[in-house]
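Mind having a look at this structure? Questions to follow.
The complex appears here without one of its protein chains, the remainder shown in place.
By written order: A, B and C. Residues from 1 in each chain.
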Amino acid sequence: MIVKLTNNQIAWRAAQDIHDGAYVNLGIGFPEKVAQYQPPGREAIFHTENGILNFGEPPPKGEEDWDLINAGKKAVTLKPGAAFFHHADSFAMVRGGHLDVAILGAYEVAENGDLANWSTGPKGVPAVGGAMDLVHGARRVAVITDHVTKDGKPKLLRRCTLPLTGVGCVTRVYTSLAVIDIEGGRFVLREKLPVLSLDDLQAVTGAELLVTGTVADLIVPEL
Amino acid sequence: MIVKLTNNQIAWRAAQDIHDGAYVNLGIGFPEKVAQYQPPGREAIFHTENGILNFGEPPPKGEEDWDLINAGKKAVTLKPGAAFFHHADSFAMVRGGHLDVAILGAYEVAENGDLANWSTGPKGVPAVGGAMDLVHGARRVAVITDHVTKDGKPKLLRRCTLPLTGVGCVTRVYTSLAVIDIEGGRFVLREKLPVLSLDDLQAVTGAELLVTGTVADLIVPEL
Amino acid sequence: MDKTVADPATAVAGIADGMTVMIGGFGGAGSPIELIHALIDRFRAAGHPKNLTIINNNAGNGHVGLAALIEAGMVKKLICSFPRSAEPVVFTDLYLAAKIELELVPQGTLAERIRAGGAGIPAFYTPTSYGTDLAKGKPVAEFDGQSYVQERWLKADVALVKAQIADTHGNLTYRAAARNFNPLMCMAAAQTIVQATRIVPAGGIDPEIVITPGIFVQKVVAVAHPRQEEDLNRANAVYPGIA
Partner (left out) sequence: MDKTVADPATAVAGIADGMTVMIGGFGGAGSPIELIHALIDRFRAAGHPKNLTIINNNAGNGHVGLAALIEAGMVKKLICSFPRSAEPVVFTDLYLAAKIELELVPQGTLAERIRAGGAGIPAFYTPTSYGTDLAKGKPVAEFDGQSYVQERWLKADVALVKAQIADTHGNLTYRAAARNFNPLMCMAAAQTIVQATRIVPAGGIDPEIVITPGIFVQKVVAVAHPRQEEDLNRANAVYPGIA
């Protein structure tokens, strides 16, 4: 039996930390799920690099407007109070520190906050998109990821081995097993699945997990 | 008897060189007069630093809208095809080389193309406005000026003595006596008032006037 | 999300001594007169804020708005491009008496420095001012055989902005040439305070015509009948003292 959170559950957990009125950018793919789990009563405003603030759910199939897409090229809708703008203004929002949170996926995260999420090495076609801008722009840069690779190797490491997206940029990691902050160049454990011991978790983590206070139980609904 | 063009006549002469479809910025004060003398059949589009393209005549007295002003803070009107934009976009037009012509006033112009038109020295309150941007932005930077100061001293000099607005930026000078190009660091005489001899003109000019071709008569209507 | 605050006094209540404040407008167009006057009211009542650094294209005109702010003795330094006007006596007198500092910046460089502050660009190169007194002490560099001056971003603690319509999210439109520096200053301040002629619910502004997206705005206050600096000065108004 594999004890770990599903991607939906990781996304749910990340969504709980988004405060009311936050401006948020969700990376394409898995991070987009976070939008589904906004806690009731809190209003977040989602930004997409290609020039929309306050977009909403995808439209029903067949009703897509392909001029109304997000950075993942998926059709979206607008919420009241939306705005369109060009790419330079969009990245002024990003680079200028106007986003409260950016949530990205990761190949690797290091205890010094380095992130690798754009290139698996020299083979294939490299593609970076807006990731390198986001990691140096948003006030808080968080990562959501499985705790280990498909082969079971740690994704949380002392140092990244893959090409970097950004240096010292990540401050919180939501994994399938734990919630970990990055402080002073170290992984600080905040929450873990109750069924796991600290040793269990350390065994699948590539750098030391510090415990500086209470480690809360990571409890997430069935999703 | 003073033989020289009036300011209106200098403005008229400068207006003759503005081609159909040109985008033009006129400095505040005297250069604003150039707009009145657009040759019939030619359409120029006037830009003002504070965010309007294609503004027109002042409104009748009493009908001013003080949100619709030019860089000289004078009330203007709009022509069909006008656009509003913010100051960064406005100076992107200027600095980015999108204006065909900028016409400015001058305290001094040097034969190397240097212009001094913003400061008469350390006394008083300095003010520069958009002049330093305009001289390095427009494709053609022309000056309109009386040929000499109120004291009769040359304004066209070997080198400027007052604080510079821009280095090597002016390519044509329309004065009350002549039309002079700046080429290869020299004043090249193109047109002069027919009543003046070359010696007369040279006597009130602070650097050598080159004659490299025909010197045309500077003929201007009564205005 | 509702960024509306009750009145100008509430909107400017957090502005503290020594802050850098951007004030929108070019001459009287787009000048947030009511926000400025609320700030003067606070200073007269409480002695704060003072020692402000103000960023504006001009130095005010007559005895209202920015000129009145300077006249009240609240301004330590002015960063602007054109501190001359028809009636700039307030600034001129203080400047000539060395009682106010001035950083003179070419207008396009001022606009671009503010935009850079808002866009996270710490420095850029411009041909403007190369070889002039205003480039003294600044790094220069050559690109493709041309010489350029390095300029730094400008940021502020607060921006005071005049808009036409705002929605509750802070999306803004402007009116005619009252746009000018306002959208740039919204981007470059930690806290942007906007007076708008009308505040509409979210959804009340077509997303296509939003000029300033709400992400750049923290507070909006309705001023239904804003005064125009030009009208006030033509009536020889003095603040405090005008209706």
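Here is the rule we go by: a residue touches a chain if its C-beta (ideal position, glycine included) is under 8 Å from a C-beta of that chain, and two chains touch if they have at least 3 such contacts.
Only a predicted model underlies this, so the values are computations on that prediction, with no experimental measurement involved.
Taking the full assembly into account, the omitted chain touches A, B, C.
From the options A:Pro58, A:Pro80 or A:Pro163, the residue with contact to the chain not on display is A:Pro163. For the options B:Tyr23, B:Tyr37 or B:Tyr107, the residue in contact with the chain missing from this view is B:Tyr23.
As for the chain not pictured, it touches chain A at residues 48-52, 65-69, 71, 73, 84-88, 90-91, 94-95, 119, 124-133, 136-137, 163-167. Summarising the interface, chain C meets the missing chain with residues 112, 116, 119-127, 141, 143-144, 146, 148, 152, 173-176, 207-209.
Residues of chain B in contact with the chain left out of this view: 20-21, 23, 43, 45, 47, 52-54, 78-85, 88-89, 91-99, 136-137.
Note that only the chains that are shown with their structure count from here on.
Placing every chain at the mean of its C-alpha atoms, the farthest one from chain A is found to be B.
Each chain gets one centre point, the mean of its Cα atoms, and the points for chain A and chain C are 36 Å apart.
For this pair, chain A with chain B, the centres built from the Cα atoms lie 56 Å apart. Listed for chain A are no residues, as none touches two or more other chains. Residue numbers of chain C whose C-beta contacts span two or more other chains: 115.
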